[in-house]
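One protein chain omitted, others in place.
Right after this comes chain A.
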Amino acid sequence: MNELPVSPLAWVNGSDAPEKTAINLGFMALSDCASVVVAATQGFAQPYGLTLNLKRQASWANLRDKLVSGELDAAHSLYGLIYAVHLGIGGVNANDMAVLMGLNQNGQSINLSRELQALNVTSPEALDRHVHQSRARLTFAQTFPTGTHAMWLYYWLAAQGIHPLQDVDSVVVPPPQMVAHLQAGRIDGFCVGEPWSASAVNQNLGFTLATSQAIWPDHPEKVLGCTRAFVEQYPNTARALVMAILEASRFIEQSRENRQSTAQLLSAREYLDAPLDCIEPRLLGEYADGLGNRWQDPHALRFHNEGAVNLPYLSDGMWFMTQFRRWGLLREDPDYLGIARQVQQLELYRQAATAVGVASPDQDMRSSQLIDGKRWDGSDPAAYARSFQLHAMSDSSPLLASR
């Protein structure tokens, strides 16, 4: 088995040809898979001797199982999903995983039904009152138990004083089915990625109450994930893959025209299979919330931002572990920093970034302020996980609300 090279020179001097040239690359039909689809279809990988075969998946669980079994080499993945597999939370045994790079930041949102709007529940305060005073129990949907949408939904509700596992019901619904369930009144709200929020607003079936970037401006979202075994066995392939996707990410953001044609590509049947008007506006940062408000969002879905999006910061990976701990998915504190160092492939990322002329700062952590005023900089994860008023850390509290 090949050892990871310790410095860029180590592989420049040796052969950097990919050990494996055809890559099966998984993705889910979401706007934030763009850099993966553009890299694979627009000739970004050929110069490195790689052929990227795109494989659309019907569920996150299936994408995960295929990553673990090796049927997919790498995939557009929820940040939390990679860590859940690494930690052994959920339907598969623990398996060492790797985050090769960040694929995007921002661009998810929490949406409510028109029925709640009719009851004047159009603000966080009104929702808080409704949850605590009304007899009807609300049901919120997210996309995967350990996924980013569950974490954004829980974090946002808790920041409003609503306990996401006690005060409301939380269910999993596949993203393309969200709008239909909302329309049928089976759920009252949901947290999901695009184009499904814009789709609810465009069809006048719901409204956007909060964007995920309002919870955490420039938050980590999807990553390029694979198994640790893949990186160790094929380090040159992994590096070339990151280089190709980095260049595609940069290309998407090079101009408004490039973003627009990206939206057109994504709407095709084999990728998102969704109307252009549900994809393009929010990809350009043009938001309409369905309540009459329109704005140009300074923290809309981003794929590159000169590399700031793509560096797999240790603190980003650790944050998801703190939230697993907070909500009882982890029963004790993991070795936050040690695990993040294993999973986040910083060294390989920096080599790839340097090779394609993308800046990669020396810092392994970044500092952010979240919606509840708390600062997260990765310095004391165990204390951070324990610092929240609303949580599910005691063993006696319910793990997850079920219907």
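Convention: a contact is a pair of C-beta atoms (placed from the backbone, for glycine too) under 8 Å apart; a residue touches a chain by one contact, two chains touch by 3 or more; residues count from 1.
As a convention for this text, contacts and distances are computed from a predicted model.
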In UniProt, the chain not displayed here, chosen among "Glucose/mannose transport system permease protein", "ANTAR domain-containing protein", "YbdD/YjiX family protein" or "Penicillin-binding transpeptidase domain-containing protein", goes by "ANTAR domain-containing protein"
Of A:161, A:174, A:217 or A:285, the residue touching the omitted chain is A:174
Checked against the full complex, the residue among A:120, A:254, A:369 or A:387 that touches the missing chain is A:254
Those residues of chain A that touch the unshown chain are 22, 38, 41-43, 46-47, 49, 51, 53, 58-62, 65-66, 69-71, 89-93, 141, 143-145, 171-174, 176-177, 181, 186-187, 251, 254, 257-258, 260-262, 264-265, 267-268, 329, 399-400, 402-403
